[in-house]
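A single protein chain has been omitted; all remaining protein chains appear in their positions.
Let's look at chain A:
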Amino acid sequence: MLFEYIDSMKNTIAERVFDFLKDFPPFDCLESKDLEIISRNVTIRYIPKNENVFTTDEEVHDHFYVVKDGAIGIFRNKDKVLVDQCDEGDIFGLRALIRKGHYILNAEAIEESIIYCISSELLENNITINAKANKYLLASFVSNIRNPYAHENIDFLENQVENIQQSKTHFTELHSVSYSKDPVTCLPNVTIKLAAQVMSSKKIGSIIITDAEKPLGIVTDKDLRTKVATGAFSIDDNVDQIMSSPVIAFAKDITVAEAQIAMLQHKISHLCITEDGTANSKLLGILSEHDIVVLQSNTPTVLIKAIERSSTDQELKYIRQGIQELLLGYMQQQIPIPFILKIIAVLNKAVIEKAVLLSLAEMHSPPPVEFTFLALGSQGRNEQLLLTDQDNALIFKDVPEEKYTETKNYFLTLALKINHKLNTIGFEYCPAEMMANNPKWCLSVSQWKQQFHNWITTPDKDQIMLCTIFFDYDFVYGDNSLVKELSESIFESIKNYNIFLNFLGLDALKNPPPLSFFRQFLVESSGEHKDQFDIKSRAIMPLVDAARLLVLSHNFKEHNNTVLRYQKLAQIEPQNKTLYLSCITAFQVLTKFRTLHGLQQNTSGRFIDLKSITKEDKLKLKRCFTAIKEIQQLIQVRFNLSQIL
């Protein structure tokens, strides 16, 4: 009898546990009956500061843990290095429980903590049976294990990232259409003549026949042509005799793709938008084929044509905004990042090329010699999605010494125009002045060679930075052979001064990834906390730098794109293939994250306020940090950098 009563009794404490857990993954994915069972069976533990929850090599407990209050640090046993910090709602101690092995790390309270212990039985019966919760656990499990590139886990790494990401973004649906509200309607007993008069006066091609605000049918220009003008019906007949009925109706959240499919399927050009998506509810509006065509004006082909036709930088500015909208649409439609990168790169390049052409047209004379205009940095790597600074350079063919100043002045004037136009279009001036209108970045081939030779043979910090940016170039306009000549000479210089690669290596390691997240903070390896995350310099650039260095060390110069570089590396170093592939995943996840963030905030997306990101996002980012850490370790070993560091 006691137990019967207990089953039905109110359990205030369990309710509080429930209220706490329900906000955190994976518990937020669970059915409430499962979460209730878990909440009613949690054990609460108090851990004073500096005491262990478990220690390395300890036999696995029959629990995993959730931090309720306080903070638990996960430490490596041998050197007491902090590996992770868990705060309210974080899970730990799961790996050993799943693996049924020993603990490989120490868990110690950094602050006095209260933790919930959840038994393996609950885990099995009430959590892992839920596919979504299970995915989260596996993902968190993968992000915490020592080597996430082990073969058995690679699938998680590649699949889970995308899955979790998709479930959480706010753009899970396709773009919904905008339809014409307040459509013109008439009653079924109106004459065809009157309906046609209304259509003519309102300059519309269709009219909806309604009864009590519900759409009965539709009469279009085509009906008038095929049914009335042919004499089949008289203009004094009622419209309901010639209307197409029933109408095809949809709810207002119909997506572009759905609308297109419906129109094709039913061979019609108009859809009714009604309150509940059936013809039996109030008519809200009408969606015509034309509306869809207007929506789709931001396609790559349309934009490319517009770029070709444009004649001022102002026009290009609007086209660039169209590109931004296209990007937004792609992100919303979950188009894969590599595809988006390619399309946007082509469009950006076309815009820059057009800016060069427009500037050339403004010059009083044609260029005295051949020249090349290059995009550098992220533009050069074809990895620019959001508008960022412009980085570019100009190379012109060698001229006799007496003509050098005159020639250089010509190209500096040209470059000034180009840089100005790009700025108008939306590519802001580079604060470091890495632009073609800077006399240092507008040189003849021989001068460039000399400059690079100096940078490579006497490397210092700033010059390394200049070099790195120049290894990522993309030819935009002009004579490609000049670039080839220059880059061959650069590779020659590198070959003779191998130590240069070590300097490049040092540069690639200057930004180690952060360790983890803790509450509203980013935890640095030093233990320092920061409340903002510079995703560009702390996560994306380290991956870019590493790819560049490794590719250069193999003497490959064809690839100037991070993903392509890692793919090439995976090919030539099969033993490190999994690491390189995980770098690609990390790079794509980070790029997507940055782009979404930038689009939401209307910024370059570079600085991320940690308050704005969810636990899932943090987990996702944390997994990327692991890839960065691994690739940096590889570089450190390969280039023997621990001695120099």
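Just so it is clear, a contact is a pair of C-beta atoms (placed from the backbone, for glycine too) under 8 Å apart; a residue touches a chain by one contact, two chains touch by 3 or more; residues count from 1.
As a convention for this text, contacts and distances are computed from a predicted model.
Candidate names were "Tripartite tricarboxylate transporter substrate binding protein", "Reductase", "LPXTG cell wall anchor domain-containing protein" or "DNA polymerase-3 subunit epsilon", and the UniProt protein name of the unshown chain is "DNA polymerase-3 subunit epsilon".
Which of A:41, A:334 or A:446 touches the hidden chain is settled by the complete complex: it is A:41. In the full complex, chain A touches the hidden chain at residues 2, 5-6, 8-14, 16-17, 39-46, 48, 51, 69, 112, 114, 117.
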